[in-house]
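The structure is given below, and queries will be raised subsequently.
In this view, the complex is presented without one of its protein chains, the others remaining in place.
Here is chain A:
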Amino acid sequence: MFNSPFLAETGAIVQFVGRFFREGFRPRYEVREFFYQCFVVGYQSLPMVGITGFIMGLVLTLQSRPTMAQFGAESWIPTMVGLTIIREMGPIITALIFAGKIGSSIGAELGSMRVTEQIDAMEVSGTNPFKYLVVTRVLATTLMLPLLTVLADAIGLYASYVGINTQGVTTLALFTNNILSGLTFADVLPAFFKTFFFGFAVGIVGCYKGYYAAKGTAGVGAAANSAVVVSSLLIFILDLLAVQITGLLGFN
């Protein structure tokens, strides 16, 4: 039990997180690399997140419409879609897409650098590879995922407006008013804050898996794969914790 590989791996990830907080906020600060990673992680994920958000909002609206119509509650569609997207679907779907795209790419990139001794070469060049590679990427994923989620939410809601107008006529002002009247800060803020933790999980797991990748091409593949699997699982666990905490605080 106490020699379990699962516990050993968990302990190693906790140590890795500890190292991030120990080293991440001390000079030398890798500002240039951090902004470059924000560009890669954030800007280059925009199309993927945008398309996903649009489809999410459109499908949710089109699929819920018949049921809502049965109860004569079509006018509630904007409120229902708004709550669903902002509280849960926007953050979780964006985070999962992010884990698939960014988590795997970080795992594969760092894994490949480990296997080809580029991380050792960096250390020999007088660069702390943990700060240069890990800290910058984890900070970038932590800060970019909330922004991407806000964007995905906005695009998803616009897609819902489009979906409603495919089978009826609603003005944008009325649609927006319906959404806003059903939302409180208790809906928006916890959903926004939890995405920082999702982003951190994706970054730290991707970096951990890549940084300690086993030698050989199989090691790179395994690093990329397990980065996605573990960070996706962590996203669900963190989401569950967030629901419990917001419930305890009376926000649900």
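Rule of thumb we're sticking to: a residue touches a chain if its C-beta (ideal position, glycine included) is under 8 Å from a C-beta of that chain, and two chains touch if they have at least 3 such contacts; residues count from 1.
Methods note: contacts and distances are computed from a predicted model.
Novice: Per UniProt, what's the omitted chain called: "Toluene tolerance family protein", "Serine/threonine-protein phosphatase", "NADH-quinone oxidoreductase subunit N" or "ATP-binding cassette domain-containing protein"?
Specialist: Choosing among "Toluene tolerance family protein", "Serine/threonine-protein phosphatase", "NADH-quinone oxidoreductase subunit N" or "ATP-binding cassette domain-containing protein", the correct UniProt name is "ATP-binding cassette domain-containing protein".
Novice: May I ask which residue of A:10, A:75 or A:116 touches the chain that does not appear here?
Specialist: Among A:10, A:75 or A:116, only A:116 touches the chain that is not shown.
Novice: Of the residues A:124, A:172 or A:214, I need the one that contacts the missing chain.
Specialist: A:124
Novice: Tell me where the left-out chain touches chain A, residue by residue.
Specialist: Interface with the chain not displayed, on the chain A side: 109, 112, 116-118, 120-128.
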